[in-house]
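Worksheet for the structure shown next.
Here the complex is missing a single protein chain, while all its other protein chains stay put.
Which chain is which? They are A, B and C, in the order written, and residues in each are numbered from 1.
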């Protein structure tokens, strides 16, 4: 890729949920982040030509392609938004041609696969980014600011959970997300990756990396009906996981995720407690941060929508709340700016590999019945 | 205007807060509401040519104009997003040329002015819409559905309040919103209009119109510093108001708004209580509705983000929350669809006139020291 | 009454809800408030001898009486916990014999009756107390402390509401609380008296008295079934009221109460907003106070259970929450201490008379269709 005044030609693999979320983000940048690099939604990549054409039309792409290899050659930036089993090969191919990559999370199905991706990223100057979008919630950035400024003191405890209910019903149909071959793992990789990354983002600079892991996985429904068939197919991933961790500085953490928890739709919550204060966050109320610092007697419910809050000056006046999708706008802004300016970007593939180490340790702990130590 | 396959040419007066909110809405329709009429952001109207040109560039308008009369002639639809003192004349002019109008709230500065607008709307088949965007919150639509379905039984009580804090500081500079000549009223018209309309939307079909009003206005800060000057200027509108009302069916209501309430940024809350249930809503948590119906022992906190919730199928999976700006997308979708299809649209100028009658009664009650009866 | 080392002989009129609440409070003083005056639960007064005897046995009274006049002669302190129509005559009789009185709220059925009670209190040195127990919630005392210390700055707004649901069902039987002759008014006197007093307690020293009132009453169910009969009896009091007020310093207030609001059992909430901060309280979470002061960006949820919080050092460690009944223990402690030490006590009959003036103005405003001015 050569930096020029031409718009960055973006190729996107995947046109469903994540394809829509990122396309929307790209479309919104000019109005709200006018200093973002100009972008052309160039090629949309997928397999089903009819659905692909319809998606390209709606999402604003001029071209479609069913061959991701060719598509990568035609674009300046490659978004890999496919299912997990398609993360490694196309992402590595793009990086081998020095094309910047934004790959959805989790980075890979397995630690081995993630290692290959991390290594490919190490061999190029192209930006290799993993799309942990919750790092870009204003309230999370604000929490990070408080932690970095020492407002919480030394970090002692982290608690993260990500609860959903969409698989609570055993009659919910089978999808690729229930298959180890296609997805790697279940709630662990899909949801747990977010939590482990978010915790690392928030406390990593002060508490260090995870050094020790104990984990538990559980599959409550062993097979699920097929959508277009009378039969069923085996569920080969977890419906839920939990984990305990220790950090280099001695802090402890507890993590948990589930796709079968009645009463919780997209409840990604994280709490950080230090010697001098605490913060707690919940994704279903993503404009709010509960903050206890200084002389506070209880948590303050801070609506993180003031003009000097992270990213908020790009949007609306105080109290005019943002939604889930805004995290993608911020993420795309940061990623594309890094690409255009030749800057480093975080979370990188190396960051995502560290997350994958923890996920892998959770699985090993569950299988081996032991605490797993991560060398640092 | 002639219905055709060509995009609707939209002219927009006003390029600040509301101009941005509506321009964003227009820009997002094709991706998320593909059945919306095609729209061309045609002409942006304002006075300051330099700022206007910059705004047009960012907001995606091909043309600018400083003369709203000429602009109205060039477009198919006219958005009047200017300050309140500019609502009547351009809106009436547009309607007189049978150009559909979407006018920001409150409809007018005074009841007389509102009457003129209502009458102009009555003389044309063009859609005359008032932009009470909170009618288009999914949770509010869901509440309306519950009320219409009789889940709350007979309506007995309504409680609405709209609390902000941006004028709590007496050193906050003077703006047109502090001036009776330019704005008509203060918190009453700016915020109270929303509440009165929202209450009417929710309970009007079951409880009827407001029949009796008692009101109180208060200005806590009599003058404010000028932004670009050493001097101050008088505040000639209210900082806060409260009101009690009765409805045709005997239900009662209490309303309140303030720009000086510490701890509340954009807290527009409304509660409706009936013989069989209750709902409560707060704008700062706009994805949620508190619902008590049937055998419920307490309020359910319903996250109104399921696929069969109003408008939600256009957006993201359950639990992936929407923001304030989405109300404008829904509003523009409904308005433009009504324009294209020659359908009626609500809230209309006639609806907004009913709101203005209540606001006017609040002021009269305060001045005269009496309850004011509204003939029905 | 002569102060002596002997226990204060307490006579109590009324042995139902309030009789039990106060008897419990008296019984708990020695263990938790050992410096409280010694008390003898001396005589329990009522009409139904059998029920009375059983109650006396359970509530710890050695004697019963059906003649309150005689009972007053036998005791050092008189608790008037009867229905509202029995407040005036026995209380005045006790005061005329210089016997201290603790009378339940509302002070009286009418302003005239309240005036007589206030005057009787003015003619004796005996303590004449009205049992507004919510003044004795630790969180309310803590709020009062913050307001008195100027943490909220100048008071601008008060908002109080007291919502219950026990009369939501039109088949709920008739009781004396539905009868004007016996109760004076309905939600207004029963619940609104609490709110008006609590607001006055919190802001009176800074905002002054109420100067202007607008009110509305509503009866939704006109007759109710009799408990022991096939017939019905007319409801001659309000099911709900609302009011707007102004204070001497220009602050405004809105009040509301209801016995028919689905979803609210005993929801007495009050909010006070000043130039520098805000507090909000809700009785159903009575250990908590929402506080915004100083540099707070949002409300702090303060659990008012620390050792230096009002009354808390008498009870349990931080976080071990108190209940509704503890307000009566604190109230009895303060009242009896005032009696024993010959000190003034607040809320007095004079305080309660001021409350009654506001209640009376609410009724007059509703009847006359005008704002009512209270001379100061």
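The working rule: a contact is a pair of C-beta atoms (placed from the backbone, for glycine too) under 8 Å apart; a residue touches a chain by one contact, two chains touch by 3 or more.
Bear in mind the structure is a predicted one, so any value in this text is a computation, not a measurement.
Trainee: Out of C:74, C:125, C:181 or C:284, which is the one that touches the chain we can't see?
Mentor: Considering all chains, including the one not shown, the answer is C:284.
Trainee: Looking beyond the chains shown, say which of A:76, A:104, A:256 or A:288 touches the absent one.
Mentor: In the full complex, the listed residue that touches the missing chain is A:256.
Trainee: Out of C:113, C:239, C:267 or C:351, which touches the unshown chain?
Mentor: Reading the full complex, the residue touching the unseen chain is C:267.
Trainee: If the hidden chain were put back, which residues of chain A would touch it?
Mentor: Touch set of chain A with respect to the missing chain: 156-157, 159, 161, 168, 214-216, 218, 220, 240, 242-244, 246, 250, 252, 254, 256, 258, 260-264, 273-278, 290, 292, 296, 298-299, 365, 369-371, 373.
Trainee: By the contact definition given up top, give the residues of chain B that touch the hidden chain.
Mentor: Contacting residues on chain B, toward the hidden partner: 288, 291-292, 296-303, 306.
Trainee: Under the stated touch rule, tell me which residues of chain C contact the chain that is not displayed.
Mentor: Within chain C, the residues touching the omitted chain are 17, 20-21, 23-24, 27-28, 30-32, 34, 58-60, 164, 166, 264-267, 283-287, 303, 305, 315-326.
Everything that follows uses one rule, which is that only the chains that are shown with their structure count from here on.
Trainee: Which chain is most central here if centres come from C-alpha coordinates alone?
Mentor: The most central chain, going by mean C-alpha position, is B.
Trainee: Starting from the mean Cα coordinates of chain A and chain B, work out the distance between those two points in Å.
Mentor: That gives a centre separation of 36 Å.
Trainee: Cα centroid separation between chain A and chain C, in whole Å?
Mentor: 55
Trainee: Provide the C-alpha centroid distance between chain B and chain C, rounded to the nearest whole angstrom.
Mentor: Here the centre of chain C sits 41 Å away from the centre of chain B.
Trainee: Could you pull out the residues of chain A that touch at least 2 other chains?
Mentor: Those would be 303.
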